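Inspection log for the structure reproduced underneath, given as C-alpha cells.
Removed: one protein chain of the complex. Kept in place: all other protein chains.
Going in written order, the chains are labelled A, B and C, and every chain counts its residues from 1.
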Amino acid sequence: MPKLTYRDASIAAIRQSMQEDSTVWCVGEDLGRGGVFGQYKGLREEFGEARISDAPISEAAIMGAAFGAAMTGARPVVEMRFSDFALCATDELVNQIAKARFMFGGQSRAPMVVRKPMGLWRSSAAQHSQSLESWYAHIPGLVVACPGTPQDNYSMLKAAIACDDPVVYLEHKGIWDNEGDVNFDEPYEFGKARIRTEGSDVTIVSWSNTANLAVEAAEKLSREGIGAEVIDLRSLWPWDKEAVLGSVAKTGHLVVAHEAVAVGGFGAEVVATVAEQAGHQLKGPVRRLGAPRSLVPYAPNLEDMLRVTTDMIVAAAKDTLEKGK
Amino acid sequence: MPKLTYRDASIAAIRQSMQEDSTVWCVGEDLGRGGVFGQYKGLREEFGEARISDAPISEAAIMGAAFGAAMTGARPVVEMRFSDFALCATDELVNQIAKARFMFGGQSRAPMVVRKPMGLWRSSAAQHSQSLESWYAHIPGLVVACPGTPQDNYSMLKAAIACDDPVVYLEHKGIWDNEGDVNFDEPYEFGKARIRTEGSDVTIVSWSNTANLAVEAAEKLSREGIGAEVIDLRSLWPWDKEAVLGSVAKTGHLVVAHEAVAVGGFGAEVVATVAEQAGHQLKGPVRRLGAPRSLVPYAPNLEDMLRVTTDMIVAAAKDTLEKGK
Amino acid sequence: MTTAGHNFERGRSLLQMMERIRAFEEQACLAAERDKLVLGAIHPSIGQEAVAAGIMHNLEKEDILLSTHRGHGHTLAKGASSLAMMRELLGREGGCCGGKGGSMHIADFDVGMLGANGVVGANITIAAGAAHAIKLAGDKRIVVDIFGDGAINRGPFLEGINWAVVFKLPILFVCEDNQYSATTRTTTMTAGDGAAARAASLGMRSTTVDGNNVELVADTMAEIAARLRAGGAPEFLHAKTYRRTGHTSFDPAGYRPAGEPEEEEKRNDPIARQRAVLQEAGMTLADMDQLHEDAQNEMIDVLKQAADTPFPATETAFEDVQDIGSPAVEAY
Partner (left out) sequence: MTTAGHNFERGRSLLQMMERIRAFEEQACLAAERDKLVLGAIHPSIGQEAVAAGIMHNLEKEDILLSTHRGHGHTLAKGASSLAMMRELLGREGGCCGGKGGSMHIADFDVGMLGANGVVGANITIAAGAAHAIKLAGDKRIVVDIFGDGAINRGPFLEGINWAVVFKLPILFVCEDNQYSATTRTTTMTAGDGAAARAASLGMRSTTVDGNNVELVADTMAEIAARLRAGGAPEFLHAKTYRRTGHTSFDPAGYRPAGEPEEEEKRNDPIARQRAVLQEAGMTLADMDQLHEDAQNEMIDVLKQAADTPFPATETAFEDVQDIGSPAVEAY
C-alpha cells in the first residue's frame, strides 16, 4: 500500500477517474500550474489543457459553466481555490445546481464535484479560513463530503466524481501534507462513517481535520483508561446516523467536535438528532465543541483562540463522564 | 392603537426612521413603484428618488454599494426582493459586510438592514420559496431577525434600522396582508423572545410565520386541556436562550417548529442547546419540525407536502407528552 | 403565387409558430386570471413572438436552448409539446417538469430546451458551459441563450460572455430587449450604449435587429447559425422588441407612458407585420386566418385537457432531489 499525502491522494483519485472516463473535466484558476495548493500537479502534462482548464477569475462562471457542461455530458471537477471564494457562486450552486434536477422534474442531472478547500490555515484571516459545511448540508440536492485522511481523500473523491449528484467536496487546507497509507481498492459509500477508534465509554463524533484531533484525544483518554469511540462522519449529507446512534446506545456519552462556528454548525444537527432519537440513552450531558461565534483573526495568538484543540476534546469527554456519574 | 397589515407596519417603521434620520436610504429594484410586494408604497412620494432609489438588476452591486455607503455615513435599507436572489450577493454579505468591522480591527461599522422576503408563497417553486435563516445565524457579525406579526415587523424593523450592526431582516412573504394592532411605542430589544401564549405543559419554540401556526396549535391544544407555551424567538441571533431554558425547566417538554428544511435548520441549534444545558430537565423526547430535505415544488398539492402545519405541531406536542408519561 | 425571392414556406411556418405562441399565452393568461388555475406568476411574451420563431426556425432538435422566466414562446418554438407545457403551468401530472417547476422553470430536455430560469441572468454562464461540453466532446451542436435587457446589468453577463469568447464556444447570446425590466424602464438603470456595445467590448461579433420582424430575425439567425456550425467564434444578437403586457399577467403596468402599448400593438405587432409580408407574397387572408384559428383551437383544447389532468402523485414531492441521501429513502 503506498504512503501518500492528502494532496497526492486527491491527485491519484483524479488521475484514475480521468483515465477511466474521458468526460471528466477539471476547471479552475491556475490549474495548469498545478493549482494553488499543488493539488492538480502533473495532470496538465498528462491530460492537456482542454481537460485541465485554466479559468478567468470568474467564480460564478466557473460554477455556472461547469453546471451547464454537467447537464450536457461532461463530469466537471470544479476548483474554487478557497471555499470562501465559492460564496461568489452561491446562486449557481444553491439556486441552480442543487435545484435543477428537481425543478425540471428529473430531466437533468448535475454530475459534478465542487472542490472547496476549507478551514484554518495559519494566519489566512477571516476571508480565507471559513468552514461552512453546515450550509451545504442544509440544501436539498447537495451531497457534502469532508474527508480527513489521505485514504478518504482518495476514495471519497473517486466516489464523488463517479456519482451523478453534485458533491460539495470540502478538503481541509491545513492538512495537504498529512501522510497516510492509501489502499486504492478501498471502496467508499457516502453516508458511511469510519470508526477511527473503538471504545465503550464515550462517543466522539467529528469530521475533517477535527476528526484527526479527536483521534489524538482518544489516545490521551485511553492513557487514562477511558475508551473513546471516534466516529469520523466523512460525509455530512448523507450522514451516518446509525453509527452515531449505535455508539451512543453503547456509551451513553456524546461529544461532537468541529472546527466551524458552533452556533448553527452541523454539530447542532448531530446533537439534535441524538436528543430526539436517543435522549433517554444519554447518561451525561452532551458536549458540543466548535468555534465561538467570532471571526477568524490574523494574529496567531488570536487565531488560536478560535481553535478546537485536542485538549478541549479530552476535557469535554471527561466532563460528560464526570457529570454523568 | 392602529390596526395595520404586516406590510404597512414595515412601511410605517421605515417612514418614521427616515423622518428621524436623514441618512436612512432605501435601495433596491423597482422601489419607486412601491416594491414588489408594495412594502415601500408611498415612500418615494414622501422622500424622493435619491432616498428611495431604484436599482439595476445587480444584487451584488446593491448589497456591495449599500455596504460601502454604510461605511461612509449612510444607513441603507437594502431590498433583495426574494431572499433567494440575495444568494447572488453572498460574498458581499458574508465575506464583506459581516467581517469588515472585525477584520479592520473595529475601524468600521456597517449599520444596514438587508430585507429578504422569505418562505413559501403559493406555487413560487424552488427558486422563490427558500428559508435560509440558519445560514445567517451561523455567520459571526450578522444579526438575524424573523418577525412574525405586524407589531414585530414594526418594532423590529425600527430597531434594525437604528442599530449599528448589519441585520439580515427576513420578512415572511406569505403574510404581508396579516393584520394586527401596532403600538408605535412598543420597544424591541434583539434577543428577547415574545411569549405568544403561556402554558405549563409543553414549550413550543418557533419564529416567523410558523410562530403564528404555533399559536393556532396552542389554541387547539388548550381546548384539549393542554397548556402550551409558545415562544416566538423573533430574532435568531441573538436568540433568547433564557426564555427557552426557563420554559423547558417549567414544562419539561419541547417542540421546535419552523418552515425551513429541518436538517441543518435553526431548530437543530435550539434543540442542541437545550440538550446540552437542560437535557436532564426533559420529561419526554424533544420534537423538531421542519421541511423534509426536499425542494419546494410548484404544484400546490406537492408544495403542501413540504409544509409544517398547525396539526403537525399539535401532534408533536401530544407525542412528547404521551411518550413522557 | 409567391413573390420572387421570398421563401414562402418558411414565412408561413414563422407565422404559424407566432400564432401558436400567441394562442398558448392567451390561454395561459386566461387560465391564470379567469380560471385561477395557474397559481404561480406567469410572464407573457405577447408581442415578442418573432424572436422565438425566427431564432428557433434555424435550430435543430439537438441544438441547445436556454431561456428566461419569459420563456414559453422559446420553448414552444424549440419543439416542446403545448400540452405538456400547459400541464406544467397548471402544476399537473404529465407537465414537462412533472408539475414541479411551473412556468418559470419550464424545460424540455428531449428537444434540447435546458430550462427557463427564475434568476435573471443565471443562464448565461450555464449556457456557456453547455457549449463548453459540446466543444470538449467534439460535437457539432450549437447553443442559444436568450435573456432580457435587464440581465445585462448582472455579473454573469460579463463572466459568461468572457468565458465563451476565451474558450471560443459554439454559442449565440440573444438579448431579447423588450425595454422593461419588471416596472423599470431598463435604460434608466443601464449605463453606456447597452447590450451590443458591452458584447462588442468583450470581443464578440454583435448584430442588432428589429426583433419584431420575424423574417429578418430568421435571416440573421440563419447566417449566425451557419457561422457557428462552421466553427466560428461565439456571437451576440440584440433583438429589439417591446413588452406589450405587464411584467406578469397580473401586472396592470400603469408605470408605462399612456398609449405606449396600444401604439406598439397597432404599429409593431410581429404577427400583423408578418401577415402583411405574406399577403404581399401572395398568401390569402383565408389561409392566414386558418393558421390563426388552428392555433387558437389547439391551445383552447390544450388548456381544457390540462385542466382535466390530475395533480401529480404526492410522493413525487420527494423524488428527483438526489440519488445519494435522497429524502425519498432517508428519514429526515
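Going forward, a contact is a pair of C-beta atoms (placed from the backbone, for glycine too) under 8 Å apart; a residue touches a chain by one contact, two chains touch by 3 or more.
Everything numeric here is computed off the predicted structure, so don't read it as measured data.
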item: Chain not shown, its touching partners among those shown; value: A, B, C
item: Touching residue (missing chain; options B:A12, B:L43 or B:A66); value: B:A66
item: Of B:G191, B:G279 or B:P300, the one touching the omitted chain in the full complex; value: B:G191
item: Hidden-chain contact residue, picked from the options C:F157, C:F173, C:Y242 or C:F318; value: C:F157
item: Residue among A:I11, A:A60, A:A243 or A:A317 touching the omitted chain; value: A:A60
item: Of B:F82, B:Y154, B:W176 or B:W237, the one touching the omitted chain in the full complex; value: B:W237
item: Missing-chain contacts mapped onto chain B; value: 23, 25, 50-51, 53, 55-56, 58, 60-61, 63-74, 76, 91-92, 95-96, 100-108, 140-143, 163-166, 190-191, 237-238
item: Interface with the undisplayed chain - residues on chain A; value: 29-30, 32-33, 36, 54-60, 84-85, 88, 122-128, 262-263, 292-295, 297-303, 305-306
item: Chain C residues that touch the omitted chain in the full complex; value: 153-159, 161-162, 164-166, 188-193, 197-198, 200-204
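The rule we apply is simple: only the chains that are shown with their structure count from here on.
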item: Farthest chain relative to chain B (centres taken as mean CA coordinates); value: C
item: Centroid spacing, where centroids are CA-atom means, of chain A and chain C in whole angstrom; value: 40
item: Where chain B and chain C are represented by their mean Cα positions, the distance between them in whole Å; value: 36
item: Chain A and chain B: spacing of chain centres that average the CA atoms, whole Å; value: 30
item: Multi-chain contact residues (two or more partners), chain A; value: 91, 95, 102-103, 140-141, 237
item: Residues within chain C bordering two or more other chains; value: 95, 97, 99-101, 105, 117-119, 155, 321, 325, 327, 330
